[in-house]
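For this depiction, one protein chain was excluded, whereas all remaining protein chains were kept in their positions.
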Amino acid sequence: MDNLESMYTDIIMEQSTATYNKHELDNKTDSEHGHNPSCGDDITLEIIMDGDKISDLAFTGHGCAISQASTSIMIDVLKGKSKDEALKMISIFLKMVKREEVSEEELDSIEDARALQNISNMPARVKCAELAWYTMEKLLEKN
Amino acid sequence: MDNLESMYTDIIMEQSTATYNKHELDNKTDSEHGHNPSCGDDITLEIIMDGDKISDLAFTGHGCAISQASTSIMIDVLKGKSKDEALKMISIFLKMVKREEVSEEELDSIEDARALQNISNMPARVKCAELAWYTMEKLLEKN
Amino acid sequence: MTNYEIRKDFPIFDGDKIAYLDSGATTQRPKQVIEAVDNFYRTANANPHRGAYELSIEATNIYENARKKVASFINSPSPEQIIFTRNSSESLNLIAYSYGLNNLKKDDKIVISIMEHHSNLVPWQFVSKKCGCLLEYMYVNEEGLLTDEEIEKKIVPGVKIVGITQISNVLGTINDVKKIVKKAHEVGAIVVVDGAQSVPHIKTDVQDLDCDFLVFSGHKMLSPLGIGVLYGKKELLNKMDPFLFGGDMIEYVYEQETTFAPLPAKFEAGTQNVGGAVGLAAAIDYINSIGMDTIKEIEEELTKYLFDELSKLDFVTIYGPKDLSKKAGVISFNINGVHPHDVASVLDSVGVCVRSGNHCAQPLLRSMDIDSTVRASLYMYNTKEDIDKLINGLNKTYDMFKKWIKK
Partner (left out) sequence: MTNYEIRKDFPIFDGDKIAYLDSGATTQRPKQVIEAVDNFYRTANANPHRGAYELSIEATNIYENARKKVASFINSPSPEQIIFTRNSSESLNLIAYSYGLNNLKKDDKIVISIMEHHSNLVPWQFVSKKCGCLLEYMYVNEEGLLTDEEIEKKIVPGVKIVGITQISNVLGTINDVKKIVKKAHEVGAIVVVDGAQSVPHIKTDVQDLDCDFLVFSGHKMLSPLGIGVLYGKKELLNKMDPFLFGGDMIEYVYEQETTFAPLPAKFEAGTQNVGGAVGLAAAIDYINSIGMDTIKEIEEELTKYLFDELSKLDFVTIYGPKDLSKKAGVISFNINGVHPHDVASVLDSVGVCVRSGNHCAQPLLRSMDIDSTVRASLYMYNTKEDIDKLINGLNKTYDMFKKWIKK
């Protein structure tokens, strides 16, 4: 149960059921759709870019607790960041969940998203945690 | 070498190089083509039916010693037979080379074709011996 | 033999660490199958059909004997009506390309059930687009059953192909294929039966069903991966164009023209998976040694137990037939308010292997207005203890998640 409990923590469960980031954006400047065909998780990110800055970010869609929590947390930590900062954080997050080497410093830099570190112990679920971040990466690369 | 020597007997070698049955027929009433794609053996049988009787039979084509000998011997033994007699002999021959049960009497009835009995010990070559006989069966069934 | 005895033949259960409830995806293999394949590669391996030496003839005989075994397992009138493929998906594509594309015309209809696996659905979309014909669906009722009215309504003149799974891989629904075949033949349609979930579990007789094509996968019936089967009626197979072209399926090859070999070689291009066929033959021997009746009894008892135990959990919704005479050992369900993927993870942590997702049947799930389910599927080696582990795991999952579940 170790891995399990370290994964389904209160933070993650709370975020997985939180709704404050889950809505459409009236003045979105762009959006991107992400999908995990094998499990059916499906999200759409909407963004408002203000020059180089992510001035608002929200999502709609459905999926498991992990993917929903990961999406909501990602929105929390990336909102207000510049495109470059965000891309850097995304790359650190993706390394972290894939168990590649990341420094303490790097982990600090992704703020609350660190809460998802233990997902790397459950390979079956890494994809769930990654979905939002890969989708966000695509979205930023277009912008 | 036992199987081998019992297969490449003098009769078979002689028949494999004999040419007296290997030619076209001027007044053929029908013909049939047979082929073994895996080894390339390829023969054409030509026939003159006189009512119910095989009044003449000959072949052209190429192949290994076994298939050539089997064809020539078949022509020797089937020439002059009635369609029904021939079909019966064909079926006995095919049973013989596949090692299915055949009686002494049946073996006698196929005359010199008995010389090919030992082919049944070399499964790789059964197909070579069968080619002419299957082709003949098809030819007769059309007539 | 009991399931407890059978289980001992499966090396993966040594030490009884896992409750494997995902046989609908792929089954485990008994040592008899693993050893048969192993032995083939150690002693009899050669390229069949192509050699002039004993080893190659031996490989050919082994391969053709496997074909005979498959033929008699499903009561095919002759072995040459058994085509070896890679899996059910390839078998279905072979039919779609070689029969479908060449026989369907504009405005013809293809009818399939909404519960088809993507492998018996997407190929028909492809055919219908290429040929300009219509793809229509037979829908299921609330219990996941095809009603007679639906069958009568959809299988009408103008329909040329009917595709139907004998057992749904999501709901476990057992379809009355014989009735559907009869109806289809009345209107002049041919029927493609997807036996991926049925052939391993219930005695299947192609002559009794009178189906035109039947496909199944070895790996869902104790065999190695990489070997599948296509059965077809002889007159259809004979008339069809080849699908894959290459070595061993030809007769004469000229620079611009080729003539093709007769059945079954016509449909088997290139070097075939003799090792896979050896495994499938060994699997059929194993299944026959247990007996299809015994297998059915074991599965029916377990299905009832699983269904009853699940029904006792008031936080669980079960999908599909409630009448167990119409349901095979495949049960989809959800813990209300908890995502199936999370359920599967908790179950995994207690050694229970189930599948979660859309089970390659998105249109069915969409028609039921759900995204995904948890699926438990059974085979002869499962036990009540496996099911008890599942039920315990579900209780644990519910306990973990309940305070977060939104009502």
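Letters A, B and C mark the chains as written, and numbering starts fresh at 1 in each.
Here is the rule we go by: contacts are C-beta pairs under 8 Å (C-beta built on N, C-alpha and C of every residue); 3 or more make two chains touch, one makes a residue touch a chain.
All values derive from a computational prediction rather than experimental measurement.
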Query raised in the report: In the complete assembly, which of C:Met1, C:Val187, C:Leu236 or C:Cys353 touches the absent chain?
Result: C:Cys353
Report task. Among C:Leu225, C:Met292 or C:Leu324, single out the residue that touches the unshown chain. Result -> C:Leu225
Report summary line: Interface residues of chain B toward the undisplayed chain are 1, 3-4, 7-8, 13-14, 16-17, 38-42, 62-66, 122, 124-125, 128
Report task. List the residues of chain C that touch the chain left out of this view. Result -> 11-12, 18, 20, 22, 25-26, 28-29, 31, 33-34, 37-38, 41-43, 45-47, 50-56, 86-90, 92-93, 96-97, 114, 117-123, 125-126, 135, 137, 217, 219, 224-228, 243-248, 250, 252-258, 269-276, 340-341, 344-345, 347-348, 352-357, 360, 362-363, 366
Requested in this report: Kindly note down the residues of chain A that lie in touch with the hidden chain.
Outcome: 35, 37-39, 123-125
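Keep in mind that, in the parts below, only the chains that are shown with their structure count from here on.
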Query raised in the report: Could you state the distance in Å from the CA-based centre of chain A to that of chain B?
Result: 77
Report summary line: Distance in whole angstrom between the CA centres of chain A and chain C is 37
Query raised in the report: CA centre of chain B versus CA centre of chain C: separation in Å?
Result: 46
Report summary line: Contacts with two or more other chains occur in chain A at residues none
Query raised in the report: Do you know which chain C residues sit against two or more other chains?
Result: none
